[in-house]
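One protein chain omitted, others in place.
After this line comes chain A, so read on.
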């Protein structure tokens, strides 16, 4: 009975526990990503969600806590959309890879900024470092309404090439305002 045997078993236990955690997270992520509830279903669930109290997998959160959390999140989201002018109409993601330090997800996003609509697809790689999580965008593909404008197509291609998602949104905001302003001006003169 030497210490090595114990060490081997303990190592295996630790690696199994870690694998189980990763698999569980992967499973839950994919569950989340492949499920969809309509607005009516959500409304009904919120109304009927009074007496149930299952404890839940994340610890004991009461129905009122969860509802309050949902309301607060919705308020934040609706404020952001109004403030920035960016309305997301659809978002779906798929977890492609999940290891101890890396998570890779494919995102599909559609929405509009003022009256300009867009559709995006990209891959997001998140790496856990010692102090923080780093995020990198790859495989960015953008479809932007009013792409006939050659300056806009040049901008979109260059943005796609460098994965410049942040610059895209920052520019989109100001371009959309200008575009809207121009459109209204033209209509005025018609």
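Here is the rule we go by: contacts are C-beta pairs under 8 Å (C-beta built on N, C-alpha and C of every residue); 3 or more make two chains touch, one makes a residue touch a chain; residues count from 1.
Here, contacts and distances are computed from a predicted model.
Enquirer: Which one, "50S ribosomal protein L20", "Centromere protein O", "ferroxidase" or "Geranylgeranyl transferase type-2 subunit beta", is the UniProt name for the chain you do not see?
Expert: Its record in UniProt gives the absent chain the protein name "Centromere protein O".
Enquirer: Of A:35, A:101 or A:185, which sits in contact with the chain we cannot see?
Expert: A:35
Enquirer: Residue by residue, what part of chain A touches the chain that was omitted?
Expert: Residues of chain A in touch with the missing chain: 1, 5-6, 9-10, 12-13, 16-17, 19-20, 23-24, 26-27, 30-32, 34-37, 41-42, 44-46, 48-49, 52, 54, 56, 63, 66-67, 69-70, 72-77, 79-80, 83-84, 86, 88, 91, 93, 107, 109, 124, 134-138, 140, 162-167, 169-170, 173-174.
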